[in-house]
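The complex appears here without one of its protein chains, the remainder shown in place.
After this line comes chain A, so read on.
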Amino acid sequence: MGKAITEKILSDHSEQKDFKPGDIIDVKVDFLLTNDISGPVAVQEFEKMGDGELFDNNRVAIVLDHFTPNKDVVSANVSKTMRDFAKSKGITHFYDAGYGIEHVILPKDGMVKSGDLVIGGDSHTTTYGALGAFSTGVGSTDVAGIMALGTTWLRVPEQMKFVLKGKPDKWINGKDIIVYIISKIGTDGALGKSMEITGDGVKYFDMDSRFTICNMGIEAGALNCIFNFDEITEIYEKNAGVSNYKIYKSDEDAEYDYVMEINLEELQPMVAAPHMPSNGRPVTELSDVNIDQVVIGSCTNGRIGDLRTAAQVVKGKKVSPNVRALLIPGSREVYLMALREGLIEIFTESGFTVCSPSCGPCFGGHLGILGRGERCVSTTNRNFVGRMGDKSSEVYLASPAVAAATAITGKITSPTEVA
């Protein structure tokens, strides 16, 4: 019997070879990341764990992206804690405020790569499955434990397969795929399981779209979400200057507990209505909803491909006077690319406010927090109650194309109506 890609990567990172779903195995971690939310608590716990030695100061990244640039003294002290810790431990990969979002930076800088086993103190660490890596999120004490040992335990996941078929419309983004999937299986549809995205249709999705899909696997409860390595992955890794990656692909006869086929030709742009990522509906069903704010950015959709798509929609048009539109490039590099390509000019002329690279308002930290009863269309990944501000506010999750079209009209709009 063949093996799925996730099983192969886990097997190569564990001394236990003969495992089955549900077994608890110990695994070696290739790369660990943490940020200014999970990091400070991890540092506290790490200090309690003994001799203060990191398992490897070259295989830990700290990224200050959530409360940065610091909005107040409390956040500034949190950043300082991490800055001091990185310095005292000689952590090589320290990304200070303004560099950008962890899940945008790390694959681009070649820190995480195909075939790796990556653990992060952030639930959206599932993002790196797009590279054909195993990646999953943990909390602070687990981060501390891995900083000390370089190993952790995992419950071996059951395998789920999502087969993309046919050719999608030009406005379909990875966001539409994953919102559609979650609308079908629910926020616990993949609880503790592995989601593999495969099929002939994957060739229509670039790495930026694949990162988006894997990023939101956690919104279905998945342990990890993953693509098989292909030509698109290879080009991305070469552009990132990575050569020492490892290629994994599922066997033809690998077994899955669940298989879903998705016909890309029938797929419409999707919007997840409040207050669950599983409330996905075709954009046309929500066309009467008026919007106060639009956010384009985050670890889900803050990459250059996302900005190019959104710019295509807004070019030469004005943001609705009823909308505050925010553009938050996912990293300084994305910002610079957008600047050089003229995208920043397009957004600014149309009435967008361009913010410095960070997580922004996604998690309700700062920048663009919503007031009472306000509605936002956002390219971020969660729309829980109060996620972006006041408990009575609402977040609608959508692709960059839908978000851009919505910014122009002031109500939820399909890009086909504007562009």
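Brief remarks follow.
Keep in mind that, in the parts below, contacts are C-beta pairs under 8 Å (C-beta built on N, C-alpha and C of every residue); 3 or more make two chains touch, one makes a residue touch a chain; residues count from 1.
Basically, contacts and distances are computed from a predicted model.
Not shown: a single chain whose UniProt protein name, out of "Quinol dehydrogenase ferredoxin subunit NapH", "AzlD domain-containing protein", "3-isopropylmalate dehydratase small subunit" or "(2Fe-2S)-binding protein", is "3-isopropylmalate dehydratase small subunit".
One of A:Val78, A:Met160, A:Ala240 or A:Ala401 touches the chain omitted from the figure, and that residue is A:Val78.
Across A:Gly132, A:Gly145, A:Gly174 or A:Pro329, the residue that sits in touch with the chain not pictured is A:Gly145.
Of the candidate positions A:Gly100, A:Gly121 or A:Gly201, contact with the unshown chain belongs to A:Gly121.
If you put the hidden chain back, the residue from A:Val41, A:Val289 or A:Val418 that touches it is A:Val41. Residue A:Leu191 is the one among A:Val163, A:Leu191, A:Ile247 or A:Met260 that touches the chain missing from this view. By the touch criterion stated above, the residues of chain A touching the omitted chain are 24, 36-38, 40-41, 44-45, 48-51, 66-67, 72, 74-75, 78, 121-123, 125, 137-142, 144-145, 148-149, 153, 155, 187-188, 191-192, 221, 223, 276, 363-365, 369, 382, 384-387, 391.
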